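Omission of a single protein chain aside, the complex is shown with its protein chains in their original locations.
So, subunit A:
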Amino acid sequence: MINHGGSQGSCHNRQGGADSVSRRSFLQVATTLGGGLVLSLALPAANATAAVDAGKFSPNAFISIGGDGKIVLTMPYVEMGQGTYTSIPMLIAEELEVDLNQVSLEHAPPDEKLYANPLIGVQATGNSNAIRGAWQPLRQAGATAREMLVSAAATRWNVDRATCHAERGQVVHAATGRRLGFGELAAEAARLPVPENVALKQPGDFKLIGTSAKRLDLPSKVNGTAVYGIDARPPGVKIATLSQSPVFGGRVKSVDDTAAKAVKGVRQIVRLEDAVAVVADHMGAAKKGLDALVIEWDDGPNAALTTGAIADMLEQATLNPGAVAETVGDIDAAMATLLVKVEASYHVPFLAHAAMEPMNCTVHLRKDGCEIWVGSQVLGRTQSVAAKVAGLPLDQVVVHNHLIGGGFGRRLEVDGVARAVEIAKHVDGPVKIVWSREEDIQHDMYRPMFFDRLSAGLDKTGMPIAWSNRFAGSSVIARWAPPAFNNGLDPDTTEGAINLVYDLPNLHVEYVRVEPPGVPTAFWRSVGPSHNVFVTESFMDELAAIAKQDPVAYRLSILDKTPRAKAVLQLAAEKAGWGEKLPERVGRGASVQYAFGSYLAQIAEVEVSKEGKVRVRRVVCAVDCGTPVNPNTIEAQIQSAVMFGITAALHGEITVKNGRVEQSNFDTYEILRIDEAPTVEVYIIPSAEAPGGMGEAGTSAIVPAVANAIFAATGKRIRKMPIDSNALSLPG
């Protein structure tokens, strides 16, 4: 069903309509050599980071209807477990009037220009954006193709096209009962002009969208046949594992490999400037060989680095002005008149991704070409970094993309590919580089650390009239997509700190970019909301407490300008039984957010033991994510994101001492386990709005809900992540 790395085949391109492509016309039609129809479409630019030039037609997705009636969608998004491969074809199938199982997916080959994601501008799947970017154009393309097929049939039968309609992959002339399959019509349809502005179905007429269609990728994921990057096995492949400088920026000083070379199955030791790899017949030998190496490191400039020093640096940075991310009203004037002023500071740590599939990449480097087997969220970048390190032209690098055993942002980076090609330069034949879990955690690129300084002013009734927030930390976008970092700001780092759902007449938010040395940072299911929503929703809870008001009622009273936010909070509170009496040391906490185009409210119920151990017992979520394309997938994504967020709240912290990451495996970097997992209830509000993203939203909303629940249970306010259970234990 799902082919990776397929290509389009040759086609003759012809543009739709009489004149050259206008801004409105984003579709092109072409015939394939096999007599099929290909629609090329350009996903429209949605923000400043997009690389798509509005005046120029640059298609980045293709729908082909073959002479055999097969429908193939070639698209740039990668399946990472979010059900993208099922939800996206639903959009086409809905309008094209075919069954979901008639559409198969091909993974777009790497082409940075062609497959740019409209919301990111780089070929990437991240930031919950697959459905958001595809929603309008893919339905439009499906509808357009359907109209062309109907016209072709009407012409063939010589009947009024209004008397024909499409259903289940055929065009039907109801009056005479005649039917023709799409495959038989594809070649004729491809010669017709592309109709403009074909009307889309009304939400009430959806047959597929809004149903919980079965995910197509599951059978292979329950019987061991799903092939991830780490499972690539080109003939003759050797297995390597590596040790990179434990301090970022360090170098190899000396290597004694005598004992390593004596290990059975070890073939070769590769010494790089800042890493050593052992190449062997199997990973068992490679690991044993690596353990037998005696490596001396020159730790370099970051040898004395600690996370404590970085935290101090960030705290200091918030004493100076930053870039103004949002300002409303007059914060200084408002503060001067208000009687009750509240101040608080918050802190979140570095976090590792710790995807279950450890970092890996397989490379076969020859004189005249390079093949890569990997699971990547960024195919174009994978290809170009490989070409650069290998010293080959781009077109001599072939990337075979694979399923990803958890991305969370880690596979938006290509450091692992660059490293693998460096090693492969020294190896004859294909080599698979597999990182140990320790290496994966200690050489991650981390969710940045942040320090936040907030203040608010309340009026006589305790309501917030002024809100000010200044925070400092790393900008991932500034490194990853520099054109999107403007005037000291980027759209990710500030998401969740600005455009709050609340009515706050005076608001001022500043961001101070600080790039700490020695700790590389990266996306982590998004960066902004994962940090900002904890801060803003906790601080709002503090204000409610100071005003001596119920935290849900307090929020609801300032949510009139965002009725969708108000509705999700009301629903979550109602379903959770908000206000019920609870036993001692049990509490409930609320949060509400707008992020990734979706509204989400959560109520967490926690229990805090005498020793201070926090157990999240139950989580109730209400979501308005626009049109729910596949409700079952949305529920699964929220359940999943909630666990990810609780993991961070209870366990997540990367610390650095002497320049070295102190955590190494799942004993020191703990992941939530099933015995700690709460029940999760998800309620979806019906909506006909454009769909929002859901892959990440649950992660940011749960953290403050848990922190606020702990306050309700213990009276202790959590301002620093992860939650310190020592501070929550009862004396005695």
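Brief remarks on what is shown
Going forward, a residue touches a chain if its C-beta (ideal position, glycine included) is under 8 Å from a C-beta of that chain, and two chains touch if they have at least 3 such contacts; residues count from 1.
Here, contacts and distances are computed from a predicted model.
Per UniProt, the protein behind the absent chain is "(2Fe-2S)-binding protein"; the candidates were "(2Fe-2S)-binding protein", "Putative ABC transport system permease protein", "Transketolase, N-terminal subunit" or "Acetyl-coenzyme A carboxylase carboxyl transferase subunit alpha".
From the options A:Y511, A:F644 or A:F711, the residue with contact to the unseen chain in the full assembly is A:F644. Residue A:D667 is the one among A:E273, A:D368, A:D395 or A:D667 that touches the chain missing from this view. Contact with the chain not shown here comes from a single listed residue; of A:G67, A:G265 or A:G429, that residue is A:G265. Note that of A:A166, A:A355 or A:M449, the residue touching the chain absent from this view is A:A355.
When the whole complex is considered, the residue among A:A226, A:L272, A:A323 or A:L582 that touches the unshown chain is A:A226.
Not every partner is drawn; the one left out touches subunit A at residues 80-82, 214-215, 217-228, 230-231, 233, 239, 263-265, 281-285, 287-288, 354-358, 403-408, 434, 436-437, 632, 636-637, 639-644, 647, 665-667, 671-675, 677, 679-680.
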